[in-house]
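A single protein chain has been omitted; all remaining protein chains appear in their positions.
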């Protein structure tokens, strides 16, 4: 697979995701500096990694969303190319208009690093085909601004079109409507674009791929991608 | 002629924290009246924080050498060889006073400062830890300080991208007016690519890198060495604001230019900024330095030489660049969007010359600025010894379960999850043991090597008996590393004390240092870096003596690491080490009987070593399933923590004859570990006997309750509820 | 020339910070506060001396960066 990880000033989980991609696919992704204007030829998957691009100043993801490389990322997405935004990457996707809505401060205003339970809402996407339908998985979050918000119309559309891919749930597997984690609307942890080629999620699947450091529930996401890209 | 504005008066000298005799020393040294800028330079170089004038004499007694020590104290951070051509670089530093004034920024810039110390040496930070002490929870300022300090530490480390993997948090009324924020950072470098501060070569450019200079923190270092009083409020504007984003860029840029071979020497601008860093570079390299302040990138217009020399703006570095490498170095810094300016050059004059707007504003002998700093052998008195406490003399109306419930729900023992969940402890994907255990374990690169790290001290012990308390702090750090299966290698310390001009306080410092030295020697656990923070007093009341120890150890195979969680039901629980039932200065005494008295538990260093080496050998051979050291709170607290971490309960045997039940369950005898194993017949008992290690079976794992003969059972879930409840409820008003 | 740009959340958008502040004020014993909405203010120095041109520059800055017009609206004020 040909993956490219975009590095912005202040990105800091680019190494984690590169490592996960390598562990699962055997290939190291290209690391692409934000000031570039084109993606490496033949890029299948673009990853916007976690971190604090531009210090998260102004609004998280806002300045990065306007970086030089983002035009190329938008064009790639428009062609149907895969774009995965994790945490700060999700925030950048929303700020750049590739995904609807916005991530605002956690309801309790505190940064939270914790293992979260997610329900995989659909498995017919390039990112989730290796999960079981409705599976409840353990993936850590590490964010201060993961509270997904959108207007009522957008939420209705997202739900109606089945574009909520990951949702925070309780131990019982129920939608976490007490919003204990961050207050996200409809307990949304991750959403996809209309064509399902762009995925943004707050939790960090890349931090749960190695049995030595925790559960491995993030692995199937990267395995799904590796599988898709191999066939491509 | 050096311009002299404003005029030097005795008041001005005093405002600079210089005593009259210290000023006399300056006059003698330079043979004339100093300029205002020079006075500022002296005040920065000669304050306690930079000169260690009260502690230097006593720091000399610390063991600092071992075959694996690459760099001991004297540089920005200590460096140890961890094998495979790799080195661990680490140090701890305090930011107590700034954190009390503005907790969020104070703690954040503390983290920033220690990270800089580590990457200045060429190491990439891989983990951060901290040790926090707050006042009594009922003190009106405590909640605000906890909230601010925690968000500050998290805010900086999370954004910078280093996992904050461990630390400690304690509460005591003696920190009411003076909280402690000790931050530690651990980095990784190639053992033959360490960078140092000493400049070499004459006529080489001295380069300023990083963020611009503003008027922040002017006199920050002086403040850090001043006692708090009514005036503390006025010092407020000296607080610095941190920019973790700039620091992250600085890290990447520094490592890149080091890799490119551009750097001859490097020094971060920490306390007393440009002054300290430039003087250190020159003095250590036996060179003079000439600075031209016209080239310093400034954030504000019209900054004076004095202000530039004393500014403590964050995220800045000073470097000597290799000949002909200026352009390459500059290009790298520009790429990262950072300032780069040649602000001076090295000379062979051994003078520290500062020019501004065509005038020489300082011209001082560079070596004497450091070497001739005052050195005090301050008078000290030994802390009077206290008598041990006889358990039989205690009247207690609580049951054993009642005491355990109180203890694990009390501020010092309550779960600190509310705090460490605000720290990103997973980033970099190497955190093998997360917060909550005895020591954090962080994999090195792709493994199988890993580093273990911990911060420890029991101030109550140090107050009662500085010598034993100092020993205990080192022993506990060592023990915590052993408990996760690591071989302890070296330590960093952060000595937090009150006013050293008081003989009792000085006695605490001297006593603790002796204890630290003795334990570090006996355990082959040398001191490679550290920091001293004195004058931690408010209205004449000192903090408890708090020599925080940061320990680092190595595991050659991280897959062997063991956590404290009970792994299976039906396993034997064994206690290693001797239990006499020592209750003096115990948490039980303090929390249940509201008494902080008696002699603290003595530390038998030979027993520590023997028992610890034995436990480590069991872990290395995979013979045990869970390990936890027994520290304050005693045996029952330790077992409860093992149960809480897993959800598996324990059925415990009655105390052996000759030990009082209170002493058995809550005594704080040292050199002890609780271990579990599937089959005690696997030779552990026999091996212990051969090694001369006291060992006894004290129960078995299983069920969902902890049971003690003759007492009501304690459901693990109920214990957990108590343990998890206190901090979130206390912090309930979240925002404050 | 000095300007001030105010960026505030649109009325329909939930403001977790504002809500948390309301709660905190109550628990701090500050009474009589009905609702709080938090926004941002930018104090901006412009090279421009022509107010019309300056306004155009600022509008550009807001649309391109300072405000996320999905959830925020902005207002430009000239200080002097």
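A, B and C label the chains in the order they appear, each numbered from 1.
Going forward, a contact is a pair of C-beta atoms (placed from the backbone, for glycine too) under 8 Å apart; a residue touches a chain by one contact, two chains touch by 3 or more.
Computed from a predicted structure; not experimentally measured.
Novice: Kindly state which of the options B:38, B:93, B:117 or B:216 is in contact with the chain not pictured.
Specialist: B:216
Novice: If the missing chain were put back, which residues of chain A would it touch?
Specialist: Residues of chain A in touch with the missing chain: 54-55, 57-58, 63, 66, 68.
Novice: In terms of residues, what is the contact footprint of the unshown chain on chain B?
Specialist: 101-102, 104-105, 211, 214-216, 236-237, 239-241, 243, 245-246, 299-300, 313-314, 337, 735-736
Novice: In terms of residues, what is the contact footprint of the unshown chain on chain C?
Specialist: Missing-chain contacts on chain C: residues 6, 8, 18, 21, 24-25, 28, 30-48, 53-54, 57, 60-61, 64-66.
As a convention for this text, only the chains that are shown with their structure count from here on.
Novice: Give the chain pair, either A-B or A-C, that is connected by more C-beta contacts.
Specialist: Taking the two pairs in turn, the one with more contacts turns out to be A-B.
Novice: Suppose each chain is reduced to the average of its Cα coordinates; what separation in Å results between chain B and chain C?
Specialist: Once rounded, the distance between the two centres reads 41 Å.
Novice: How many angstrom lie between the CA centroids of chain A and chain C, rounded to a whole number?
Specialist: About 29 Å separates the centre of chain A from that of chain C.
Novice: Going through chain B residue by residue, note those that touch at least 2 other chains and give them in order.
Specialist: 734-735
Novice: Touching at least two other chains at once: which residues of chain A meet that condition?
Specialist: Where chain A meets two or more other chains at a single residue, that happens at 108-109.
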